[in-house]
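Selected chains from the complex are presented in situ; the others are not included.
Chain lettering (A, B, C and D) follows the sequence in which the chains are written, and residue indices restart at 1 in each chain.
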Amino acid sequence: SSGESNSNGVREIKVAFDQGLNPIAYIDDKGNPTGYEIEAMKLVDQELKDYKFKYVGTTSDDLLIGVEQGKFQVGVKNAFFTEERTKKFLYPKEFLGLSSTGLVVKKENKEVNTLEEFAKKGLSLAPIAANSAQYTLIENYNTKHPDNKVKLKAGDTFSLDIVQWVNEERVDGGVMIEGPFNEQVTNPKGAYHNLKNDIFYNEFTVIQTWPLFNKKEQAFAEAYDKAIKKVKEEGKLRELSKKFYSRDLFEVQDQSQKKS
Amino acid sequence: MNGGFNVEFFINTFFVALSGIPTALVVTIVVLLIALPLGFLLAMTRLNNVPLLSPFSKLYVSFVRGTPIIIQIFIIYSSIPLFLKALFEKYHIAYDVYKIHPLWYAFIIFSFSTTAILIEVFRSALKTVDQGQLEAAYSVGLTSFQAYKRIIIPQALVVAMPNLCTATVNLIKATSLGYAISLQEITLRAKVAANAGYNYVEAYLDIFIVYILLCSVVEFSFKLFENRLSRYKISKA
Amino acid sequence: MLNIQNVHKSFGENKILKGVDLFIDKGDVVVILGPSGSGKTTLLRCINFLERADKGSANFGEISVDLHSASKKEIHQIRQKTAFVFQNYNLFNNKTALENVTEGLIIGRQMTKKEATKIGTAALDRVGLSTKYDAYPSELSGGQQQRVGIARAIALTPDIILFDEPTSALDPELVGEVLAVMKDIAKDGTTMLVVTHETSFARDVANKVIFMDGGTIVEEGTAHDIFTTPKEERTKKFLKRVIPEDYTFYI
Amino acid sequence: MGKYFDASYLWNAFPQLLPFLKVTFIVTLFAVIFGLILGWLLTMAKLSRYRSLRFLASTYITIMRCTPSIVLLFLIYYGVPLIFENFHINLHDLHSAYFVIITFALQFAGIISEVIRSAYLSVPTGQYEAAVSVGLTPFQAYKRIIFPQALLVALPNLGNSLIALLQEGALAYTIGLIDIVGKAQLMVAANINAHALEIFIALAIIYWGLSLLIDKIFSLLEKSLNKGKKSLKMT
């Protein structure tokens, strides 16, 4: 059930994306798919003469089932790597992007910038969608720190307005990716720019994100690896990072790799 | 299935999902206890054209039945705390509104919507009972209340039963929308479990089986009850 | 005992009752005769508030009410003292024959179930339905349903029973029996207001006969007066057709 | 509290949302048409003399009523192409709207057949008997005598099911079909969840309008069918 090859030997690939992930993957005002991971995949597509990508916007659940079942050959949804997931999906060798994840807190908790501190202070955390990468992140932290757990709650798959929740003191903090936070608060045009002195984003990690391949797509995954490697070396992903996340996250990663 | 069906996960998660049943049932039962009498009374106001109440229940039905529950959940969940907070602050009540258990929201939200559905269910059922039945009850000296309780409602219930069953089953299923307010019920539990290994196929199958089991039991009880209630009718089949 | 004045009732444009007066003494058996559509059923229904009259008043023993604007409580009081036998039976569909009879006793009059059952079975026996206690209305023939309706009313031993053509669905054999039962109750002193076409019943039992037509009482008097020396043209015409020619009236 | 509620988001939402009503309507329309046909067949099966038919219909209704729509949607969306694959028919590229319509129609049929059944049973048998006794065929008797009386009883429940169906669009979003709910979610996502309340209020208003419209049509229908019917009045 893989994508069809046409007469020129060019194979059409269906790339599913979670369409609710501004600025990682989303549909713009004109109805076109865009976002960091989409644009990165477009660059890969340009490198691969034998493949032609078609982008299919959908939800996270459908994406996961669809890629597993072979309805889509690959999917992007800001997915992190876990060992368990390799049983279901083929992870390529090369990651696709980086995701800065941080705690969104009020002024009085400005200095809380690790999960340990957050947990120690017994602060409350906004619910996180059960099928999102951030949920996994906190869950992993909790398994590693059984006596200093963050109060993790699973919640809505959509429409949780973390900045507002923190501002209202409905919760003490929330987990967000940096890009969206900047769009809302730091950006002078952002919806919550007026809160820029009340609400803070404290990065606690930068994590690699991966495209998920259908288990049968070994050959295609290898082709992807080659292409993305080239794109990375050309520095094009850094540009995309700056464009969508307003920051070159690859630099952050370089530094932390130097440190370790 | 070419993703490699994770049997172990499937079995474990089945019990995780099962553990969500009590929550789903508590919500369903509490909501029915509120919505059944309320829906019935409002249906009566419509049949008897009670001034004010009748147009109110009409408007109520159109709004609450008309808008998706998930949106009602969202609107209520995001605006009620704001409102309560302002209220509590004003009257110096030291209670953290955000500590209110999501169950309470679930009771309120699902009661709202189920009442609207039940108004229509009862209204249609009550229409099928002949006026002569009420008159005969009056003539032997029953009050309106007694007449309804003993004569009209048992007959109307027979007609209402299949639709009440649908409403109840729908309510059970709708409690899954409780994920939006972090209500720990069947769907949410299964999906939380699925995230670590992306075992969504298995999780959805578990959800499927649990709901089929739960709702079949409910449906079966309704059927028994319907048969009991309709003893007096000669079969039409 | 029951004194009704100036009852008016319209359905839309149609004036059905145009000022009916009625006086019934304790123990009276009053028979209403009249052609179809003359408003007999409607009058009975107004007395029992199954239909709200447009105008009119009633004195019921000590209770005086306005038929148009009586309160719920007044209505309930009056209904507790009356019983109604419907032209189209109106049995409770969801109750067995016996339950139909005991319902008013247990719920309306707060009797124990045991007492009520005793009275109920006796009433059903009286109308010849000893074998049908547990049958639902849908399992009874027309005549059987009618008799359950009568049993339901007499079991209440009310101050007055309103009968709307209680024998219309019965076969002649049963008509005789049911009329005998009614005579019996009459003897017990129960007041009765009976719409019927059974002239023999009127003759034998009624102490007052009323002839209605077009929503008014055309003529009233003792059975003897009405049947032998009717004054009004309309009454004469009606009676001529009702009483077979080869039938002489004996008092 | 800042500008938590900003009405301009609300007004701006309408022109963006309304065009997507078309998708909602199309999906609902087809689901209702197929659902009614199938639902009616199910009612007939459930009231038939044959035990096996009754059993089949009951099982179908149980499954459809008891399965959460999202699960059913996934079952259809992934299951149907798998089945057709066996016959070498590729349905993977079929537009997702088809799957949504199939899912909703199947589910609507299960629910509506119970509505039809209860309404049908509420019409006294005598009505049918009288109709055939004056020489109508059973079909004519149903159409002219039973159906109008049953419809009157069914209307309020039909309204419940129809309006519920209109709202199931939220589910279509799960497999990427963008109807009016989906569009609202996309808009919320594009705003990174800021001002979701305003957008959802706009959505609620549109739905309310729809529901008022349906109510109006249904109560007109009810009025015209109510001829000659006395409903319970307390006296």
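In the analysis below, a residue touches a chain if its C-beta (ideal position, glycine included) is under 8 Å from a C-beta of that chain, and two chains touch if they have at least 3 such contacts.
Worth saying up front: this structure is predicted, and the values here are computed from it rather than measured.
Each chain type appears once in the displayed model; counted over the entire complex in the file, the copy numbers are A x1, B x1, C x2, D x1.
One rule holds for everything that comes next: only the chains that are shown with their structure count from here on.
With contact taken as defined at the outset, chain C and chain D are each touched by B.
When you average the Cα atoms of each chain and compare centres, the chain farthest from chain B turns out to be C. Chain closest to the overall centre, judged by the mean of its C-alpha atoms against the mean of all protein C-alpha atoms: B. Per-pair counts of C-beta contacts peak for the chains B-D.
Separating the centre of chain A from that of chain C, both taken as means of CA atoms, is a distance of 83 Å. Separating the centre of chain A from that of chain D, both taken as means of CA atoms, is a distance of 37 Å. Distance between chain B and chain C, defined via averaged C-alpha coordinates, is recorded as 47 Å. Under the contact definition stated at the top, the residues of chain C that touch 2 or more other chains are 49-50. Each of residues 61, 65, 69, 159, 161, 168 in chain A touches at least two other chains. Of all residues in chain D, those touching chain B in their complex are 4, 47-49, 62-63, 65-71, 74-75, 111, 114-115, 117-122, 125, 152-157, 159-160, 163-164, 167, 170, 181, 196-197, 200-201, 203-204, 207-208, 210-212, 214-215, 229-235. On the side of chain A, the complex with chain D involves touching residues 1, 19-22, 26-29, 56-59, 61-62, 65-66, 69, 71, 158-164, 167-168, 180, 183-184, 190-192, 194-195. Considering their complex, residues 1-4, 6, 74, 78, 81-82, 85, 98, 179-182, 188, 191-192, 194-201, 204 of chain B touch chain A.
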